[in-house]
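After the C-alpha cells below, expect a handful of questions from me.
Here the complex is missing one protein chain, while the rest keep their positions.
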Amino acid sequence: LQTDIRNFARNKQLDQVVVINLASTEPQASSEAERLTGDDLTQALERSEANTLPTSSWVAYAAIDAGFPYVNFTASAGADLSVLAQLAQHRRVPIAGSDGKTGETLVRTILAPMFYQRNLRVLSWVGNNLLGNRDGKVLSEPRNRESKLRAKEEALTKLLGYSPQTLTSIDHVDSFDDWKTAWDHVHFQGFLGVQMAMQFTWQGCDSALAAPLVIDLARLLLAAQRNGRVGAVEELSVFFKRPTGNAPHDLAGQFERLKSFANSLSRRS
Amino acid sequence: LQTDIRNFARNKQLDQVVVINLASTEPQASSEAERLTGDDLTQALERSEANTLPTSSWVAYAAIDAGFPYVNFTASAGADLSVLAQLAQHRRVPIAGSDGKTGETLVRTILAPMFYQRNLRVLSWVGNNLLGNRDGKVLSEPRNRESKLRAKEEALTKLLGYSPQTLTSIDHVDSFDDWKTAWDHVHFQGFLGVQMAMQFTWQGCDSALAAPLVIDLARLLLAAQRNGRVGAVEELSVFFKRPTGNAPHDLAGQFERLKSFANSLSRRS
Amino acid sequence: LQTDIRNFARNKQLDQVVVINLASTEPQASSEAERLTGDDLTQALERSEANTLPTSSWVAYAAIDAGFPYVNFTASAGADLSVLAQLAQHRRVPIAGSDGKTGETLVRTILAPMFYQRNLRVLSWVGNNLLGNRDGKVLSEPRNRESKLRAKEEALTKLLGYSPQTLTSIDHVDSFDDWKTAWDHVHFQGFLGVQMAMQFTWQGCDSALAAPLVIDLARLLLAAQRNGRVGAVEELSVFFKRPTGNAPHDLAGQFERLKSFANSLSRRS
Partner (left out) sequence: LQTDIRNFARNKQLDQVVVINLASTEPQASSEAERLTGDDLTQALERSEANTLPTSSWVAYAAIDAGFPYVNFTASAGADLSVLAQLAQHRRVPIAGSDGKTGETLVRTILAPMFYQRNLRVLSWVGNNLLGNRDGKVLSEPRNRESKLRAKEEALTKLLGYSPQTLTSIDHVDSFDDWKTAWDHVHFQGFLGVQMAMQFTWQGCDSALAAPLVIDLARLLLAAQRNGRVGAVEELSVFFKRPTGNAPHDLAGQFERLKSFANSLSRRS
C-alpha cells in the first residue's frame, strides 16, 4: 500500500499527499481491535494476518506509518483506534475523522441546540434516511450501519443533555441514484406540558454535498501538517458526525473552532 | 397610564413591575415617528395629540418615563423609536425588544447559519405561516404584518450575507385555534451548481411557546435593572426577531450572549 | 388567424389540425363577454374591435369557425363563452377545456373524495403553489390567477358537499425553472370532534406533466371529430381543473367516463 501511494505521488509529480477514506462503510470493528498495541500490528504484518484489522484501518496504518496525513470520511474504523492515534503522534502525522456529515446529522447538530436553548424537551426524534447510491446499498445491511446509527443518536444525547426515544433507519432506494432524502420527526414538549412537533425533509445529492468537504479537508490537513500539528485535529470536527476529543457537538461551536484554527494557520504559514 | 400601572403595583402589593407589550400587532409606525424629539412628545401630550405616536409607543413612553422596565414582545413600534431609547437612557430604565421569536423565525435563525457555514447558496426561501388565534387574524391584514415580514426576511439576509429570493406569508386559519403551522421551503445550490432542497414544518401552540419567554424576560429585565443596566439590553436578543444594537443574528451566538449576561448578573446581585 | 392555421396545415402536409391554447393565462374575461351573441362577434370583427373578446377567445373563435377542434389547456377564457359553445355546435366542431390539471388540483380531486367517503369533515384546506417558469410569473399577478384559484376552490366544494375555509396561493420562484412545488395542509375533524391533519407536497416538472395530456387531448379530439361529436366533450373532464357540463368532479369518476368514451370510439372508427 505504501509503495502504491508513493508511486501515485511520483507519477502525478505531487509534493504532498493526503490519504482519504471514501470507500463503502465496513461493519463495526471488534472490541479486540480497540485494545491492539503497536507490537500486535507488527506481528500481524509479519504473519500476514489480515483479519487483525479492518481493511480501512490497514490503509490508515499504511498512510500514517509512511507519514501521510489521513482522513476517515466514512463510518468505518479507519484511524479511529488507539493504536493508530498513537502511531500518528509518533510519526508526527495529522489525522481527522470520522464520517463526514452532509445531511441528516448536519441538520440535527444545528437544530438540536435550539430545543435545548428554548427548554423544549424532545420526547422522541425519528429519522428515516433513504439513499440511492452504493453507499446506501451497503448501509442497508444492519451490521454495516450499526456504527453510523450510533454516531447519529449519540449526537442528540450530547446536544440535548438527555436521551429522548430515537428511531433512526437507513434504507436503499434504487431509483434515487446519487440522491438522498431524510425525513425527521421531532416530538417535543413545551410550557405546561403542551406537546408540539417539527418535521423536516432534506433532499440532497450525496456526492455534491461530500466533495467540497473532502477537498477542504485535504487542504486543511496539509496546512496543519505544515504548521506542525500531529495526531487528531479536533478543530476539524465540524466536518464529521463524531467530533474528536473535546470538540463541541453543536455545529455553531464547531464552526467557531474551525474559524479560529484556519486563522491561526494563515498567520503561521 | 402611569397611574394605572402604579395602582396595579399597589393593589397587588408588588415591589417591582415590568411592562410587557403583548397586544395585537399595529400597522408600522410612520417615518415621522422615528424623527420625533422629546420636546415633540411633551408638546403632543400637552395638546392631547394621540396620533403623534402609535398606541404601543405611548404605553412604552408611560412605562419608561415612570421608571418601569419595558419589553416589546410584538412587531408594533413600542419603544423601538430613537426618542424612547433616549428616554430610557435618561430615566435609567432597561428595555428590550422587539417581537418574540417562537416559531418560523426561531427555526430560521438556527438553520440559516448552516447554509452559510457549508457554503450552500440559498436560491430561494419561502415561508407560509398559518395561525388560528387573534394574533393571526390581525396579522392577516397586510398593513399589520408588514414590519413582521420585514424582520423575518432581514434575519435571512444578515445570516446568509446576501438576499436570496424570499416569499413569506402569514394567514389566519379559523380552525387552528391557538396553534400555528409554518411550512418553509429552502432551495439551495451546492458544489458544481447542484440544486437541492430542504423543507420543514413547525406545528406549535402559540401561547405555550411565548409564555415562558415572557416570564424569563420579566425576570431578566428586573435583574438587569438591579444591576444598573439602562437602555436597550442587547444581550436579550435571543428572545426576539430583530436583535438590538450589535447583537448577533444567529441563535447560537445570541444564546452565548445570554449566558454570559446571566452569569454576570448572578455574580453581581 | 384562419389563414395562418391553414398555411401551417399545408406546409406541414397535415390532414388534420387541432388548435390547443397553451399561452400564458389571461386576466378573467368580463361578465359582458359571457353575454355576447354571434351577431356581436360579427360586428366586432367588421369594426376591428379587438377588445370585445380576450385574445384566447379570438383564437378559439378562429379555430372553431374554420372547423378545427379546439382545446383550452389554460385558465384563460378560450372557448368557455356561451357564444363560442354555440358556434362549436353550429360548425360541428368538438371542443374541450379548460385548464389542464397536472399538480395540486389533480391531487385534490383524487384526495377530497376520501374525506367525504370517510365522513371526515374538512375544517380548512390551505394550498401554496410555487412555480418557476413563465406560467408561474404570469400567475403571480393577482388578476391573472383569479379564475385559476376559483377553479381550484370550486373543485373542493363540489367534492366535499360544503365549503371549508380555503386559502390558495400561487407564487413565482425564479430558481425553480420549469419545476413546481405545491404544499397542501388539510385540517379535518373526525369522530367525536377529534381534529387531525394531512399534508402533502408535490414536486413536479410542469412541462413533463402537461405534455402527455396535450398529446392525448389532440388524439382524442380528432377521434371525437371522426366519430361525429360536436360541442363540448365532457368525457374529457379528467384532463381539466373545471369539468364540463354534467361530468363528475372526482378523478376516479372522470377516469371511468374517459374509459367508456375511449372504448366507444375504438368500436366506431
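The letters A, B and C name the chains in turn, as written, and every chain counts its residues from 1.
Note that in this section a residue touches a chain if its C-beta (ideal position, glycine included) is under 8 Å from a C-beta of that chain, and two chains touch if they have at least 3 such contacts.
These figures come from a predicted structure and were not determined experimentally.
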item: Visible contact partners (per top-of-document touch definition) of the missing chain; value: A, C
item: Residue of C:45, C:66, C:85 or C:197 touching the missing chain in the full complex; value: C:197
item: Omitted-chain contact residue, chosen from A:91, A:158, A:187 or A:257; value: A:187
item: Sites on chain A contacted by the missing partner chain, in the whole complex; value: 123-124, 126, 128, 130, 165, 167, 169, 171, 173-176, 181, 183, 185, 187, 195, 197, 199, 201, 203
item: Interface with the unshown chain - residue positions in chain C; value: 106-107, 110-111, 113-114, 117-119, 190-192, 194, 196-205, 208-209, 211-212, 238, 250-253, 255
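The definition used in the following text is that only the chains that are shown with their structure count from here on.
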item: Chain contact graph, described as a line, ring, star, complete graph or other shape; value: line
item: Separation of chain B from chain C, taking each centre as the mean of its C-alpha atoms, in whole Å; value: 45
item: Chain A and chain C: spacing of chain centres that average the CA atoms, whole Å; value: 52
